[in-house]
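Removed from the display is one protein chain of the complex; every other protein chain stays in position.
In order of appearance the chains are A and B, and numbering begins at 1 in each one.
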Amino acid sequence: MCLALPVKLIARDECDRGIIEVGGVTREISLALVPDAVIGDYVILHVGYALTKLNEVEAQKTIALFNQMLDEN
Amino acid sequence: MQYIDDFRNARIAKQLAKKITTTVIQNRKYQIMEFCGGHTHALHRYGLLKLLPPQIEMIHGPGCPVCVLAIARIDQAIALSQQPDIIFCSYGDMLRVPGTKQQSLLQAKANGADVRMVYSIDDALQLARKNQQKKIIFFAIGFETTTPPTAVAIKIAAKENLKNFSVFCNHVLTPAAMRAILHTSSEEKPVVVNGFIGPAHVSTVIGYQAYADIARDFQKPIVISGFEPLDLLQSIYQLIELINAANPIVKNQFTRAVTATGNQLAQSYITEVFSLLDQFEWRGLGLIPYSALKIRPEFSSFDAEKLFPLHIEPSEEHRACICGSILRGSAKPFDCKLFATVCTPENPLGACMVSSEGACAAYYTYDRLAYVKQIKTTKA
Partner (left out) sequence: MSNKLKPRKLDLKSGRINLTHGSGGKAMTDLIQQLFLPAFNNPLLMQQHDSTCVPYSNRNIVVATDSYVVSPLFFPGGNIGDLAVNGTINDLAMSGAMPLYLTVSFILEEGFALSVLNVIVKSMATAAKKANIQIISGDTKVVEKNKGDGVYITTTGIGSKTINFDIHSSRIKIGDRIIISGSIGEHGIAVLSQRENLQLDSKLQSDTIALHSLVQSMLMLGPELHCLRDPTRGGVAAVLNEIAQSAEVGVLIDEVTLPIQDNVRSACEIFGLDPLHVANEGKLIAFCSEAAANDLLSIMQQHPFGQKAAIIGEVIADPYCFVQLKTSFGGERIIDWISGEQLPRIC
C-alpha cells in the first residue's frame, strides 16, 4: 500500500481539512491523522489523507548525502 | 516536484549502484525480499534490477493487498454490490480483479450494479451524505497505510450518525505477514531470504521498532526504505553491509518520514475502531493467525458483513498456479507454466498477476522481453 507522495500544505481550516499542492496540482485532503500540521509543512499524502509530516531536516540530510556521492566521483 | 525529484537523480543512482557492486562479496549470493508491492513496482518502473550486480537476487514479497486478498472475499464484494439500493465504492486497484467464474466488480457494474471507483474513503462518506435513500458500502483493503483513513471515516460516520454508510473490512497487517514467510521458510522449504527491504509508508504509521522482534527472532536484518529509486538503492546498499556483517538489526533509511514509534495518533484510531481477527486467509499463503482486522462491536452498525450477511462458497485456485511459492520467494514468475501463456494481466489466474504490483504482473509488464528471450534460447 505504498502509493503515497510528499506534498506541501498550502491552506487548512479548523476542522482538519487542508489543501495541498504538488507540481502545480492542488487537492483538498484530510489532516485528521496529522492535526497539528501547519501551512508550509510537507506531508505524506495517501488516499486523500496526510499520514505523517515530512521531516525536512532529515530530508535535506539525505539529499546532502546523495549529492556528496557526485562530488566523490 | 519538491522532495521527489531530489531522490530520482540518475547520476547518483549510478554511484549507488557502484557502491553496491563493490560491497557485495564476490562469490556470495544475496536473496533480498522487498516486502512492499509499491517497492516491487518502483524497482521495475525505473529499471533498477539491471543496475544491481548479479550476486543480488530481489525476491518480490506479498506486500500487495490486492494480490493476497482471497478470491472468496472478492466474490463477497461482488455479492454485496448486487444487493438492492447499494452504491458500492472501491479503490481503482480492486475493480478488475476477477473472483470465481472470472467475474469482477467492473463486470458487475456492466451488469447493472452501482459500483463506483473512489480515490479516498472520504468520497464514499460524501456519497452517503448526498444519497440518503441508498446504502453506501466501502470496500476497505490495504495494509497499515490505508487502515487509519478507514478508522477515521468510521469515526466520522459514527459522529454524524450516517446510518447508510458501512465498510467491508479486509485490512491486513505487515509484521504478521513477514513472520509467516520466514516461519514457513525455516520449517518447510529451505528458502533463504537473507534480509528484507521494509515498506516505506506502512512504516510511517507503525514505526520501525515494530520490526525489531522479527529481526531478532529470525536473525535477519531489515532496512526500512523510502519509496524513490535512490532510497531503494541506498537501502539495498545498507542491507548488503548488514548481511555481510551478520548484523540482524532494523535500520531506518527513510528518516525523513519514518520514526521509531510511527504515527501514534493513527495507531490509536486503528485500535479504537478495529480488533484482531483470529486468522485470515491470504491468497497464496493460506491462513495466517492475527494477520487481519475486524470492526469492533461498538462500530458494528458500520460493518457491512454484519449488516448484509451473505453466504459465500469457498473458492479454489487454478491447479497449476504456483503463486504461493512465488510469494514466499521460492519460485519465480518465469518458473510458472501458466505465466504469459494463459495467465496474463488481462486474464489473471493467480494472486501474483492480478495487480500491477504482483511479481508476475510486474515481470510481465516491464520485463517480458527477458522472459521471451529466455524461452527462445531454451528452445533453440
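Methods note: a residue touches a chain if its C-beta (ideal position, glycine included) is under 8 Å from a C-beta of that chain, and two chains touch if they have at least 3 such contacts.
All values reported here derive from a predicted model rather than from experimental measurement.
**Student:** If you put the missing chain back into the full complex, which of the shown chains would it touch?
**Tutor:** A, B
**Student:** Touching the hidden chain in the complete assembly: which of B:Asp114, B:Glu241 or B:Asp367 does that?
**Tutor:** Considering all chains, including the one not shown, the answer is B:Asp367.
**Student:** Determine which one of B:Pro65, B:Pro148 or B:Gly207 touches the chain that has been left out.
**Tutor:** B:Pro65
**Student:** Considering the whole complex rather than only what is displayed, give the residues of chain B touching the chain that is not shown.
**Tutor:** Contact residues on chain B toward the absent chain are 1, 4, 8, 10, 13-14, 37-38, 44-51, 64-66, 91-93, 95-96, 106, 116-119, 123, 142, 146, 229, 345-346, 355-357, 364-369, 372-373.
**Student:** Using the touch rule from the top, list residues of chain A that touch the missing partner.
**Tutor:** Residue positions of chain A that touch the missing chain: 1-3, 5, 22-28, 45-47.
Simple rule for what comes next: only the chains that are shown with their structure count from here on.
**Student:** Taking the touch rule as given, give the residues of chain B at its contact with chain A in the complex, in rising order.
**Tutor:** 1-4, 6-7, 9, 11-12, 15-16, 19, 36-39, 63, 65, 91, 119-123, 142-146, 148-149, 152, 199-202, 204-205, 226-227, 230, 234, 255-257, 262-263, 265-266, 269
**Student:** Can you check the complex and tell me which residues of chain A touch chain B?
**Tutor:** For chain A paired with chain B, touching residues are 1-6, 8, 22-23, 29-30, 32-35, 42, 44, 46-49, 51-52, 54-56, 58-59, 61-63, 66-67, 69-70, 72-73.
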